[in-house]
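One protein chain is absent from this view; the other protein chains keep their places.
Which chain is which? They are A, B and C, in the order written, and residues in each are numbered from 1.
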Amino acid sequence: MASETHLPRQMLYTLQQSSQNILRSPLMSLIVVSTMLIALSTLGFLLLVMSDLNHMSDEMATQLKIVVFLDDQQDIDKIAGDIEAISGVKQPLVKVDREQALEMMTQDLPDLKEILETDNPFPASIEVAVTSIELMDDVGESIRGLVGVEDVQFNQELSYQLEKVQNSVQLVGAILAAVLILATLAIVVNTIQLAVHYRHTEIEIMRLVGAPHWFIRLPFILEGLIFGLVSSVLAAVLLLFWRVVPYAQLRQWLGFLPLSDSLMPILWISGLLLVAGLGVGSLGSLLAVRRYLRLEV
Amino acid sequence: MASETHLPRQMLYTLQQSSQNILRSPLMSLIVVSTMLIALSTLGFLLLVMSDLNHMSDEMATQLKIVVFLDDQQDIDKIAGDIEAISGVKQPLVKVDREQALEMMTQDLPDLKEILETDNPFPASIEVAVTSIELMDDVGESIRGLVGVEDVQFNQELSYQLEKVQNSVQLVGAILAAVLILATLAIVVNTIQLAVHYRHTEIEIMRLVGAPHWFIRLPFILEGLIFGLVSSVLAAVLLLFWRVVPYAQLRQWLGFLPLSDSLMPILWISGLLLVAGLGVGSLGSLLAVRRYLRLEV
Amino acid sequence: MIRFENVSKVYPSGVQALKHINLEIQPGSFTFLVGPTGSGKSTLIKLLFREELATEGNLWVFDKNIELLSPSEVPRLRQQTGVVFQDFKLLPQKTVWENVAFVLDILGIPKAEQKKRVQGVLELTGILHAKDFYPRQLSGGEQQRVSVARAIVNKPPLLLADEPTGNLDPDTTWGIMKLLAKICKTGTTVLVSTHNHSVVERMKHRTVKLDTGSIVADSGQGVRTLGK
Partner (left out) sequence: MIRFENVSKVYPSGVQALKHINLEIQPGSFTFLVGPTGSGKSTLIKLLFREELATEGNLWVFDKNIELLSPSEVPRLRQQTGVVFQDFKLLPQKTVWENVAFVLDILGIPKAEQKKRVQGVLELTGILHAKDFYPRQLSGGEQQRVSVARAIVNKPPLLLADEPTGNLDPDTTWGIMKLLAKICKTGTTVLVSTHNHSVVERMKHRTVKLDTGSIVADSGQGVRTLGK
């Protein structure tokens, strides 16, 4: 290993070698960076889409309502307050008193309305939305336990249906993400190996004139890191651009869909891409150089 | 160009050169094929998942019902026959006559039941499911036009909701597929370029001893085709395996989801991968070799 | 056969490798090209088969101004020119046999005919025993002989040999030089660059001497060598 006094010099040397290699094989560097960029931004794009789909289906879920029927004698505002205190309940609630209920139930049946005018059998009700569809059952149960609640109704079948859709979208997204992450890693490692392969004569010559392994390896690894850094930063910029320009357009066209406009997911995805880029870049170089160094007799 | 009598010899020569190149750089060939395999099978997997999601959301949509209320005097079976004749209607229909309707409506309100015993205001109805959620509106309209139909009700908001989910899944899937197709093409072309780059000294030497362009190019293009063939066939086999083993398991675990078990999508996806593999393989080689041949002074 | 008219070559790096060369070489003649290292011998040879383009002047080979050849005519020129490269330029993924047969493949010569010819030249250059080896499995001198074999296998009308004996011992050197002379006798025009003065002196062929890109001596169209 480098003796202590050599360390800063070695670092400088490594940095200089790496940048020289990158600049003197511009075509090579371009191909490697563009492959990494494509792979990483595809991955980032998938992750972003998944995060958006998630957000969207949560939004949609809140349009499904729980209907709470009240005892005839209860104060609708007090119970509404109790309901609002339950976690997972979305504000504001929609309150329907007994008169409104009768009105709604009988508007298509004028005959019935006459019959019931004097004796209104319909209770007051409150419509409750939840922040996430999985909470539907729990919130329903909690409300059922409140004093003054006569009955709680919600389209359980439908809520299950929507939950299934959500779950399957999430499951499929996770499988796709896993497949794509593995594919990205493998492809990038392969590409870097090809690039190193291209330089195996150089590696061979360096060995023959007495360069120790670490001395040969370090510039390659740093090169992999630089490729990883450049391509993941570019991928993040691409994602940001997608979000700010074409996606913003899309949101306008698809006004009926509750599309997220948060930039938050870009943040964590970029972080992840950076880690992946650096990791895979250096790992790929390491593996590839090792292949040649292992040939050492 | 090769004179006519040389043509079969040239083909033989080309085939022999390509296979020699592939076999004598096994590491190179392995890296190229594995990259292509990964890219193509990821693409195929995404397409398969999209096709399955589509099928699944269609299945789910049929669980949403249109409720058709009938005139008091109509024969429920005759109207059911009319409805079944409408395209997009799923068999069998669920028929609810007036007594059943009264029973259902009043089961929670015994008071009301007593009042209405003698004068049942509830009409007979038929519940109709559609084969695809987009058809809900059209089918509803058609039914509304039938003689003897008093009213047609369906949860329009909800059907719109589900349609939105479906549409957005399809849109997102299409965007993802487009991104992934482009990424696959670019990555494969890049990889093949790297592999050809590795052999640029060979190309240079061939040129110097008088080999014409087409003579140098043909073996590379054939090589690209062979790589494309091998990797797309392997990708198809992988997809088939996924469908027959892990996916079958998944279908059992997720019994509640209407997962497709058809092998049909695999067929067209495999065809598409084959075309993509062959196209990209030969295109990548062509582009890469051209880069060196263009240097010709 | 070959005529240089005021030919100069300046490399992109700015080095002027050849300066106003005027030189004529008769068909069927044998010419030595000598001169210190870096004097432009390889550059002159490279111009003759369009590995490099002159930056000034005109150059006729086979009665064609090869500076004006279109890219698609270049392979034809090279097929008619056998070249022994100073750095061999063997195809690393092909065996000795395949390397030599390659130029016959280009010409579309049938395998049976190829076999006869390749076998013949490998015997002539004394390298037949290594026919199934790859270039990396050969010694320097063995690679050089393969390069010679490849250059002569299709009996080209023009043979250019750039330092073809730099890695050969004196006996093998003589063998190769006699082979080149024999080929010249069959009508091939031969141009050989070399540092081996004893060969040049003994063989008594026309000798052209370069120094820093200019012709500084020429024993003339006759067959005598330059005085030492």
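Just so we're on the same page, a residue touches a chain if its C-beta (ideal position, glycine included) is under 8 Å from a C-beta of that chain, and two chains touch if they have at least 3 such contacts.
Given the structure is predicted, the values throughout are model-derived calculations rather than measurements.
**Student:** List the shown chains that the missing chain touches in the full complex.
**Tutor:** Touched by the chain not displayed, across the whole complex: A, C.
**Student:** Consider the whole complex, including the chain that is not shown, and state which of A:I205, A:A248 or A:V275 touches that chain.
**Tutor:** Of the candidates A:I205, A:A248 or A:V275, A:I205 is in touch with the missing chain.
**Student:** Taking the full complex into account, what residues of chain C touch the chain not shown?
**Tutor:** 11, 13, 15, 34-38, 42, 86-87, 133, 137-142, 144-145, 163, 166-173, 195, 197-198
**Student:** In the full complex, which bits of chain A touch the chain not displayed? Write them out.
**Tutor:** So the residues of chain A touching the missing chain come out as 2-3, 6, 9-10, 13, 20-21, 24-25, 199, 201-202, 205-213, 215, 296-297.
In the analysis below, only the chains that are shown with their structure count from here on.
**Student:** So, comparing each chain's Cα centre against the centre of all protein Cα atoms, which one is closest?
**Tutor:** Here the chain at the core of the arrangement is B.
**Student:** Taking mean CA positions as centres, which chain lies farthest from chain B?
**Tutor:** Taking each chain's C-alpha mean as its centre, the farthest from chain B is C.
**Student:** Where the CA atoms of chain B average out and where those of chain C average out, how many Å apart are those spots?
**Tutor:** Centre-to-centre distance between chain B and chain C: 61 Å.
**Student:** I'd like the Å distance between the centres of chain A and chain B, where a centre is the mean of that chain's Cα atoms.
**Tutor:** Taking the average C-alpha coordinate of chain A and of chain B, the gap between them is 23 Å.
**Student:** Whole-Å distance, chain A centre to chain C centre, using C-alpha means?
**Tutor:** Their C-alpha centroids are separated by 65 Å.
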